[in-house]
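As you look at this complex, bear in mind that one protein chain is not there, while each of the others sits in place.
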Amino acid sequence: MQQTTPEVGGMGHSIKRKEDLRFIQGKGNYVDDVHLPDMVYGHLVRSPYAHARLKSINTERAKALPGVLAVITGEDLAKANLAWMPTLYFDKQMVLATGKVLFQSQEVAFVVAEDRYTAADAAELVEVEYEELPVLVDPHKATDPSSPILREDREEKSNHIFHWEVGDKSATDKAFQNAAVKADVHAVFQRCHPAPLETCGCVADFNRATGRLTIYLTSQAPHAHRTLFALVGGIAENNIRVISPDIGGGFGNKVPIYPGYVCAVVASLTLGRPVKWIETRSENLQSTGFARDYHMTAELAADSDGKIQALRVKTLADHGAFNAAAQPTKFPAGLFSICTGAYDYPNAFCEVDGVYTNKAPGGIAYRCSFRVTEAAYLIERAVDVLAQELKIDPVELRQRNFIRPDRFPYKSPLGWSFDSGNYQAAMDLALQKVGYAELRKQQEEKRKKGELMGIGVSSFVEIVGAGPAHTFDIAGIKMFDSAEIRVHPTGKAICRMGTKSQGQGHETTYAQIVAQELGIPAADVTVEEGDTDTAPYGLGTYASRSTPVSGAATAVAAGKIREKARKIAAHLLECSEEDLEWEPGKFFVKGAPSKSKTIQDIAFAAYTNIPEGLEAGLEAVDYYDPPNLTFPFGTYICVVDIDKGTGEVKVRRFVAVDDCGNVINPMIVDGQIHGGLTEGLAIAFMQQIDYDENGNVQGGSFMDYLIPTAVETPHWDTDKTCTPSPHHPLGAKGVGESPNVGSPAAFVNAVVDALSHLGVRHIDMPITPWKVWNVLKEKGVVS
Amino acid sequence: MALRIEKTFQVSQPIEKVWSILSDPAKVASCVPGAQITEKVDDKTYKGSISVKVGPSVTDYKGEVQILRLDEQNHEIEIQGKGQDVRGRGSAAMTMTGKLAMLDGGITQVTSISEVNVVGILAQMGSRVITEVSNVMFNQFSQNFQKLLNQSIDQPPVANSATAATVVPAPVPQPPEPIEPGSIAWQAFKQMLSRWLRALKSMFSGQSA
Partner (left out) sequence: MAKKQLVRVKVNGRDRQAEVEPRLLLVHFIREVLGLTGTHVGCDTSHCGACTVVLDGKIVKSCTMFAPQADGSELLTVEGLMTNGNLHPLQEGFKEEHGLQCGFCTPGMLMSSYVLLQNNKKPTEEDIRWGISGNLCRCTGYQNIVKAVQFAAAKMDQRGAK
């Protein structure tokens, strides 16, 4: 790859972000900032019960309140066949409840009023009569005959949703029978929530004068949402415009379509006025896409040298009341089968069962590729447990089993073809940075003094960039992505992509790709996303797919422009195309470098001096179907100290070595790592959305669902290795989610390592001081 | 959200007098702040309501109280109350066992063991507060109970064979004042805060390794 100058700002340059200017002035345009003339407000009435029959809804008092324009119930929606809507995964979900409610906080009625406060007042006046039903919150009891059947709307009267398996069961079982050593771990990845700082919401604006519906939407996938609104709502797709303006964080939470959006659209269509609906934080935590809630068991079979021979996994997935998972259709458990990890062995078998419970529906991919965090956590915990069993150092065990660089592309026993990897190199760099050998010595000494210190390692492999059309689609739409680039006469450019940034810096990074491929300075390239009227169709931004798919499309589109530019350059320089050589920003004649034309010269010519037979203009669009996913990886090492008196775990040091192939903007990548590690820290130590036996949500606000502040968050020490992707035009892989994928295991492995000499093998997250203190008490370390 | 609350208090009244009030749900209800018996369905079943205001939010529960067990010999009563929020924001259920015991010096000990189950919004935001609110409510209840006891001394004792018609009426039921947020929530908050401060103090004064 040819280097560009810092002024041009192509790949590898840490240029400052172009989008920052408006945000630091408070001039971002988030959905709640959208203010349209005649706009009204919506507020949802929600169920306090986890499972109950809806006996009656009395909206009279609410409707009578001055300023109230409408109160919509499930019955009203049912008349338009909209009381139910399809989920992104072969199920349907109630928009507003009819017949019964299935989780606490489920949407029951939608009030529309002239202002926010009146809408909230009116919601309090809606009188709903319920008849409580027995509640199911334990997924392990979902298939017990004594448990209530939740989904009366399904033909199959059962709480079991799906069974999925992959791998060779008999070969795996045989390997286990013949194994010299076996180790197993039961690890629960607790239900948590992405909690982006901006909650979900929309402004639905049906304009009677033009017949068009514009929806300002907190959406990570605006085109897919537009198509779904068209199909479900029966509105012509050319009359729907979805605009995702600035989004205050997504992390997967803004991928599904929520009842509030549908109600706002219905209200706007009915009233002919813009309807704004913005959820509160409590509503966000209690009803929108949760993540994880995977109850997993992993078994590893190994020989006496610690060479892994087989992996066997069984998982129970709690999907809540509706299967609103956002996964590619062929994968009910997402890409969970990446759970074989960074290790080379021939046999694996994995099965997952999904069940319904009286909890909020989902689950979405929270800052991970679909279900990859669960998978990475499981294998990295299992390897540590195996290391404990064999009494081998966990680093040593990993190194014995790493897939070697010459094995790539590597076919995993569960069917994935890893594009490239050098796991040992990342491990080596991490070990050196953290001073591993010294730390182990220090741990020995501290143990003699009764002090608790632990070192946790996580060598994860991610699978991102969904995905090739032959295997991947969401709700039937293939998972290609797109880029459209247009160069103006004065050599500046505008691009639009089918993805949608929620803070990942696309306005800068895509411009840098164009800068790399065309030599136009990134500062001269405007990048737009999120308006379905102008951007080419794409599947959006989540699961770290933007750089792998849309980034590739950008490179390919730029390549098409370069090819036309070559023709124009040949025309201007009066030579043949073969005589020309390219360096970023210009074509020059081989052997006569002073005979050259810059891309700016060429752009101008494209409108003023067009060669015969060529169209005017200088632009291209590309829809990229990736040949494979990309497999970023890394090694994280975490050092913790445990306070015996309080059970508090302090993260003393955290070294993160990531490999995402060729990097576009190192500063932006580092920022992503910092953010993802902080989310991983929160999950490992402080977060859980729990339900009591009556289905009352226990993690329903920031009082209980804890977000780390700057005080709890440690310093993150980041570094990189670079193993490019052989199939990506830029050699790049995705990276935004690696830190959330790889870090939970690093944190948990560190805590367990601190207590392993006491016989502790596993502690489930969140590892609160209370949990640790109880373990210490149980082991007689404290009384 | 299930809570178990055990409370004991003493009154300097003979056990039979105390029993005459404890065994009458209408009288007991009149002592519970914000509660009211509205209808007697039969000997064992009553309809009633209770209004609880915590901060700015008022929850009006409407429901039923049932006497599950009445043991005159041992002065034990077991009642069950179930109510739904009239605005559909949740429900609450409670089983309470009330026991009397005679102590020296003409003192009667009243022990109540209650299991309270709350479903709905209060059980999320208010779960910490529910225990404290129950404590404060119980303290008010025991004060009212004692007041009622002292008043009834001036009334002629109830003849055991009296029919419902001649039962001395309970003090005229006032429309129940919703429990004041100022008093209950503030008291509850103060109690919670003083507990936390005590816990914090002991944490810092204690030694950690």
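When the chains are written out, they are named A and B in that same order, and each has its own residue count from 1.
Rule of thumb we're sticking to: a residue touches a chain if its C-beta (ideal position, glycine included) is under 8 Å from a C-beta of that chain, and two chains touch if they have at least 3 such contacts.
The shown structure was predicted, so the numbers you read here are calculated from the model rather than taken from an experiment.
Considering the intact complex, the chain excluded from display touches A.
Of the listed positions A:Lys16, A:His140, A:Arg208 or A:Lys590, the one in contact with the omitted chain in the full complex is A:Lys16.
Residue A:Ile707 is the one among A:Ala64, A:Leu231 or A:Ile707 that touches the chain not shown. Residue A:Gly503 is the one among A:Gly289, A:Gly320, A:Gly503 or A:Pro724 that touches the chain missing from this view. Remark: the omitted chain is touched by one listed residue; of A:Asp76, A:Glu679 or A:Asp692 this is A:Glu679. Within the entire complex, the positions of subunit A that touch the omitted partner chain are 16-17, 19-28, 30, 32-33, 35, 116-117, 194-199, 246-249, 251, 280-282, 502-505, 667-668, 670-679, 701-703, 707, 709-711, 713, 715-716.
The working rule: only the chains that are shown with their structure count from here on.
Contact residues of subunit A toward subunit B in the complex are 48-50, 104, 124-130, 132, 282, 286, 450-451, 643-646, 692-698, 700-701, 703, 782.
Residues 1-2, 84-91, 117-121, 123-125, 127, 203, 206-209 of subunit B are the ones that touch subunit A when the two sit in their complex.
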